[in-house]
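With one protein chain held back, the other chains of the complex are shown just where they sit.
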Amino acid sequence: MTLSATLAELVRDFKANGRIVIVGASLAGLRAAEALRGEGFAGSLTIIGDEPYEPYDRPPLSKQVLKGWVQADHTQLPRFQELDADWRLGLAAVGLDRATRQVRLANGEQVPYDRLLIATGTRARQWPNPAEAALEGVYSIRSRDDAERLQQALMAGPSRVLVIGAGFIGSEVASVCRDLDIPVTVTERGPAPLIGALGGVIGEIAAEMQRDHGVDLRCRVGVSSLEGDAGGHVRRARLSDGTTIEADVVLASLGSVRNVEWLEGSGLAAGFWGVGCDAGGRAFDINGVTTDTVYVAGDVARAPHVLYEYQFLAMEHWDNAVFGAEVAAHNMVNLEPGYRPHLLLPGFWSGQFGVNIKSVGVPPFGDEIVFTQGSIKERRFAAAYGRRGRIVAAVTFDHGKWLQYYAELIERSAPFPPPPPGWDRPDVMKPIPAEFPEPGVPTAIPDVVLTGHDPNERRAEFRPRDRPS
Amino acid sequence: MHIVVDLNRCQGYAQCVFLAHQIFRLSGDEALTYEPNPDDARRLQVQRAAAACPVQAIMIDRQDDAERGAA
Partner (left out) sequence: MVEETPWQQALRYANRANPYPFYAELRKTPVARQPDGTYVVSTYREIVALLHDPRVSSDIRKIRQATTTDAEQEAGASEDVISLEPNIITSDPPEHDHDRRLMTRHFYGPQDAPHQISDLEPEIGRVVAGLLDAMRDQTRIDVVDEFAYPLPVTLISKILGVPLKDEPRFHAWIETALNALDFGPEAISEELQSQLEGGRQGVRELKRFIAELLDTYAKQPGPGMLSAMVHDDGREGHMSEGVLLSNALLLLFAGHETTVNLIAHSVLTLLRHPDALQKLRRRPELIVPGVEELLRYESSVQFWHTRSAVEDIEIAGTLIPQGSPIFLVYGSGNRDPERFANPDELDLERPDNQHLGFSQGIHFCFGAPLARLEVQAAVGEFVRRVENPRLVVDPPPYRHNQIFRGPRHVLVDIDGIRD
């Protein structure tokens, strides 16, 4: 038998009789399961999730759900494929033994696998002071239940909502508050909202937009402490500038923490940065060597990206979960040379203050920005990010129909600044510094965390690399 | 029924909104929001919206809710 025939036989046999376990029953987990069946995988499929619900979609939570238009339990994701899976919902995975290829569940059960997919995503970072975090009226938002609780608090007509952290989710929540005519204060340690993801120039526009909508936005201040009343309900916040804010609802929107604790001792390259993997979703062990049995997808994954100097990117966005899951699934049931890379050009959207903010590429990878179309004043525009004379990302405010043009420029590594449009030129079309915070400057944790990793560096530990300024 | 809109693909053409404004809404000119689990009675409208989307961003359950049971 030739080698390729043997490989084909192996693949066939695995697709018929293999055992696959997916940990994390959300967007990435579901899409991977569907893709596996779509690839013809007919073996046993077990999906483990610690939430009691079938997979649901999170982006609506901070938008239409919070607004009270859509119920939190109306966010279930559609199914495109018969799954015939063993769902273990409401049960957490608590350990991984790669030697015996078993996942340990919270009830002590051991689930054996031939291939494992890690899709445990992230959770909201909690307010760091546990006593203050426990005050009634202090919320965070990641799950359906979180959204439902916060929605009810908003319906009760709070006198003021305090949002700590002006990243995307914090800003969306502030927007909903204004839609509902609830007074809202937003505090941000950085100089402007959205700065981690989009930089200071765009952040300044976002700041103006928030203020125009009546948000009491306070930048370059932190919250030092939260104070409650005798009944244990939050009443006010003390800010780092010495002022206090009276508020009876507080949303801690401090970014996310990756769900990797259950992997402790597994010998995988898992830590606060997520789970390191190659561009095919194959997990690295602690030495940075790819494993053959463990795969990663979604928010918890961190993989090198060809277009961005092979730097390791964790892309905590919807499309990354979908495409990453599909690629991982494909590779789980195939062998070299049948592997497929996850070469997604990252993208995200955010609806806030009646404006559709969209982006492609990795804006923080750029150091310059140029407005290319439209009007900043009207908040309808397109802008491109550049680095070393090539275009690396773009952002639009209510200009989504043009974004794919920029996406193609990024894919082609086209020169920066891009050629001017034929009409509707912005007043100023000169590249200016994009004003991303220096690494290490605390901001609301950016949605895209960019830290370098030299592919030739043989170290078992990840370190953020200084970005050239 | 269950639907999801790939809002990375969506370019805000609002075709879905004009055909099924009970399910799809714009906030401002371009930011789309929607009811992810619409009542089955709206199926025809939702299918029309999905077929009309110029970038095919609206995805609907493959199976009927009836087949799926009340899971």
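Letters A and B mark the chains as written, and numbering starts fresh at 1 in each.
The criterion applied here is as follows: a contact is a pair of C-beta atoms (placed from the backbone, for glycine too) under 8 Å apart; a residue touches a chain by one contact, two chains touch by 3 or more.
This structure is a prediction, so every number in the text was calculated from the model and none was measured.
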**Request:** Just name the one of B:1, B:17 or B:32 that touches the chain not displayed here.
**Result:** B:17
**Fill in**
Absent-chain interface residues of chain B come out as 13-15, 17-21, 25-26, 29, 44-45, 47-48, 51-52, 54-56
**Prompt:** Mind pulling the chain A residues that touch the left-out chain?
**Reply:** 372-375, 380, 382, 401-402, 404-405, 408, 419-424
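Just so it is clear, only the chains that are shown with their structure count from here on.
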**Asked** Between chain A and chain B, what's the gap in Å when you average each chain's C-alpha atoms?
**Response** 23
**Complex contacts: residues of chain A adjacent to chain B** = 54, 57, 59-60, 63-64, 69-70, 74-82, 179, 318-319, 322, 347-349, 351-356, 358, 380, 398, 400-401, 403-404
**chain B - residues contacting chain A, complex** = 1-4, 6-8, 10-13, 25, 27-37, 59-63, 68, 71
